[in-house]
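Only one protein chain is missing from this complex, and each of the others stays in its spot.
Moving on, here comes chain A:
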Amino acid sequence: MRVALFATCVNDALYPSTAIATVKVLERLGVEVDFPAAQTCCGQPQFNTGYRRATEPLVHRMARAFEGYDHVVTPSGSCVAMVRDNYPRIGARAAAEGRGQGLADAAASLVPRVRELTEFLVDVLGVTDVGAYFPHTVTYHPSCHGLRMLGLGDRPRRLLQAVKGLQLIELPGAEECCGFGGTFAVKNADVSAAMGDDKIRNALSTDADVLCGADNSCLMHIGGMLRRRDAPQRALHLAEILASTEEEPLR
């Protein structure tokens, strides 16, 4: 099976280790991975901040970049939610504004093929044990877009529970937002930080070595707060845990 990796702009520029880990996991499972170089960003920051029209060129770019692939896999729930929920809206609005069907067609062609990593592993490949090894205590934060918009449910937890050596500890208040919210983090910095405080207090109460998530934008916020406090816990993307093996353990 051949899939296209949508690395996302955040992972490309700031967290390449997550994109590399995604490639490793997929290749280990026998999937052939392509990285179409024309890809950049899904446009979520622009769209959610109120700049819908500035998002439109990126909708076209995404559709063109991933043309011809049956599956587009990405280690970011919120980017999938952006494509799945908002691309059709962007297309419909453009059509309603008398600017033709081009965007709507672009959205319709892409939407059904985009999968968040855990969706792809569990639903398409049908695996939960990916052969990973990670001898640490881990607590899992389900980011809001994955949790509520995509309905990822227990997929990430099932994947984590199948990791050899990993002990999964429940995160109190897991379903509460961490306070990132894109530009919310700077437009309402005080409330965002207060939400983040509560999130890391809950995370630290588990005494887990690692706070795992499936969305690096949230982890950039949570991890940034943990590091600011020199807390004895690190934020880590799920893909990096799944990529870790006994032969090649994550350091």
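Following the convention adopted for this analysis, a residue touches a chain if its C-beta (ideal position, glycine included) is under 8 Å from a C-beta of that chain, and two chains touch if they have at least 3 such contacts; residues count from 1.
By our rule, contacts and distances are computed from a predicted model.
Comparing "Potassium/proton antiporter membrane subunit, CPA2 family", "Copper resistance protein B", "ABC-2 type transport system permease protein" or "Iron-sulfur cluster-binding protein" against the UniProt entry of the hidden chain yields the protein name "Iron-sulfur cluster-binding protein".
From the options A:43, A:91, A:156 or A:213, the residue with contact to the unseen chain in the full assembly is A:43.
Between the chain not shown and the residues A:2, A:164 or A:187, the one that touches is A:187.
Where chain A meets the chain that is not shown, the touching residues are 7, 9, 11-17, 19-20, 23, 33, 35, 37-41, 43, 45-52, 54-55, 57-58, 61, 89, 144-145, 148-149, 175-177, 179-196, 220-221, 223-225, 227-228.
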